[in-house]
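Heads up, one of the protein chains got dropped from this complex, but the rest are sitting where they should.
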Amino acid sequence: MGRYAVRRLLQFIPVLIGTLFLLHYLTTLSFQFNGNPVRALFGDRQPPPETIAALTRAFGLDDPCLSQPGNPCVGMFVERVGGYLRGDFGVDFNLQPVTDLITRAAPVTLRLTLLAIVFESVVGILAGVIAGLRKERFADNLVRISTVLVISVPIFVVGVLTQIIFGLYIGNWVRDRTESETMEAIFSISYQSDHPWASLIIPSMVLGATSLGIIARMTRTELIESLRSDYVRTARAKGLKPTRIVGIHALRNCLIPVVTLIGIDIGGLMAGALITEGIFNIPGIGGLVFRSVRTGETPIIMAVVPLLVLVYLIASLLVDLLYAVLDPRIRYE
Amino acid sequence: MPESDILQAGTPADSKAVASLYFDTTAPLLDVQELRVDFQTKEGVAHAVNGVSFTLEAGRTLGILGESGCGKSVTAQAIMGILDSPPARVVGGKVLLSGVDLLTLNEDARRQIRANRIGMVFQDALSALNPVFTVGWQLGELFRKHRDFSRKQAKQEAVRLLDLVGIPAAGQRVDDFPHQFSGGMRQRVMIAMALALDPNVIIADEPTTALDVTVQAQIMKLLADLQAERNMGLILITHDIGVVADVADDICVMYAGREVEKADVYAIYDSPAHPYTQALLESIPRVDMKGQQLASIQGLPPNLTSMPSGCAFHPRCRFARERCREDTPPLYTVTPGRLSACHFFQEVLDS
Partner (left out) sequence: MSSSSPVTEAPGAIPPETPVRGRGPTSGSIWKDARHQLSRNPVFVVCSLVVLVVVSWALFPQLWTSLGKLECDININRTPPSWFPGKTQPGYDADLDGYVLGTTTLGCDMYSQIIWGARPSIVVAVIVTAMTALVGTTLGLVAGYYGGWVDTVISRITDIFLGLPFLLGAVIFLALLKSQSIWAVILVLVVLGWTQMTRIVRGTALSLRDQDFVEAARAMGATNGRIILRHILPNALAPIIVLCTIYVGSFIAAEATLTFLGVGLKPPEVSWGITIAQGQDFAVAGFPHLLVFPCIVLVVTVLSFILMGDALRDALDPKGR
């Protein structure tokens, strides 16, 4: 375990630096070709040059290398990573630290993601197990068709359609029949801060839908494979109950790749949160980026996206370590 | 342990279904009669086992011999009741364990028979053991689920068993995972698992095939010793006629889902009464035949969905005549207790 963890950590650091640099270089390139983004913030207005200069400095975009197309601006990159290490992710348009915005928004996104992960793993694994046990029968075909559907349909389409179906039509039907505020919050078309969990339930289902499909398919394939394996035959020869054979012996092996998948998928969930939070008007980190994109607040996008990438990379590292915990064959390599 | 003790006292965790069964101590330990197993495949129905019969007494070892695909493993799994169905289906026959027909029992009772009364050793221990649980856990599971032992007691039992099958430092190795053991040691773990609940019968399906020759001998000796010590019935399934020679009391040779010859081990080695047995014997490398061409059996075992007419072996048989293509040979009694499914067994015996 120790050696595996160290090796993974050593592989992780260059990828982390590489990805952050890639992000940095591509943003730098776009500034070099597009000109100072600060000027663009004002649109048609002509602010005094001092204001522009002050803002440019505040956003850390005053490096002369930004006027040399192709220059990777290594100095800026080092400074930025240094800032990340100190917990400094830059300032927004009003010169407030972006970290403040993030601390306010993070709990909402955390709740949404948590609900999504619970939803996709519980329903996904369950559907996969049912399909795997009833191979090539009705339940299996149903699961297979519906998973292709949720995997293929873009998440924003799922989002907007869910919003009208559940928020509007079913929502109206519910609102006509119940006094319960929680029920109304569940079927509302947008986030309600009075019901921080209930009003996130449906958005979290939208967010988890794609992964649910992938998880269900993977569980199904792995379970079918596992049920054919020799160790399941041994478990049967041991006179164990069928529930135990499937639930402990087969499933424990299937869940290793499935858990990994759930972990890797955190990147997808963050991108999905951007869309889901945008559609359902949720004041989380994704909603922050969504609104910043629409209003052209580049400093916020530039601060938040690297942070999300950082979270994603660290999550994938943790998942790799978790893999080792789950699979003894790797642990004792 | 005397056989009657085991059979009279229902094991503590036996469900009512099993406890109420009357195991007749005077009946043969395991009596398989006319067992038939079909496989539903895309090409049609494959008759994997076509009426196999044999008897196993306590303290005896029966070797089931044949090429791969002749139905040996299917027979074993049908006795255990662990065939995958579908596609497999037991379509006829009886499996009598001390007089009780296992095929008529309900699933719950059958489940209780497994491991408690019939243990099984599989071929490839690496894939037959679950990779994500420690061997101690996998052994202990039997005691926890069948005997309601606590985790601690179950682990003690696991250590005792590992010690019994000759695994050094059992106390430490009990917490190791299967992949941390060598091939021979893993097979010992498999044997420990089959023995755990003191079954009356052990079925070993190619227990030494995946092992080195030296380790093979150790494992066979271990199996033979344990069997003698506990007065169990042992069914030894193998394609390697050399493996059974030292250990088996009786031999049953199978071909294309049927038994073709049945005899005690000396008689078979002395003079086989079926051309297939003869061919198998000739294909063993022998020191005194050094330098000569090693005989092999021409052709392949038949396709089980379209069996040849008459005697299934006739396309590969050097004694084959017109009659073999038309009449399926019954099991002729060669001498009392010795059977052969060949019209011309006398000719084979004399050759």
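For reference, chains read A and B in written order, and residue numbers begin at 1 within each chain.
Throughout what follows, a residue touches a chain if its C-beta (ideal position, glycine included) is under 8 Å from a C-beta of that chain, and two chains touch if they have at least 3 such contacts.
This is a predicted model, so every value here is computed, not measured.
Within the entire complex, contacts from the absent chain reach the displayed chains A.
Screening A:129, A:259 or A:308 against the full complex identifies A:308 as the residue touching the chain left out. Touching the omitted chain from chain A are residues 14-16, 18-19, 21-23, 26-27, 30-31, 34, 37, 40, 148-149, 151-157, 160-161, 163-164, 167-168, 189, 210, 213-214, 217, 264, 267-272, 274-275, 278-279, 289-290, 292-294, 296, 298, 301-302, 305, 308-309, 312-313.
The definition used in the following text is that only the chains that are shown with their structure count from here on.
The distance from the centre of chain A to the centre of chain B, each centre being the mean of the chain's C-alpha atoms, comes to 53 Å. Those residues of chain A that touch chain B in the shared complex are 228-231, 233-241, 244, 249, 252-253, 256, 326-329, 332.
Against chain A, the residues of chain B that register as touching in their complex are 77, 80, 82, 84, 111-116, 119-120, 122, 124, 127-134, 141-142, 145-146, 177, 179-180, 193.
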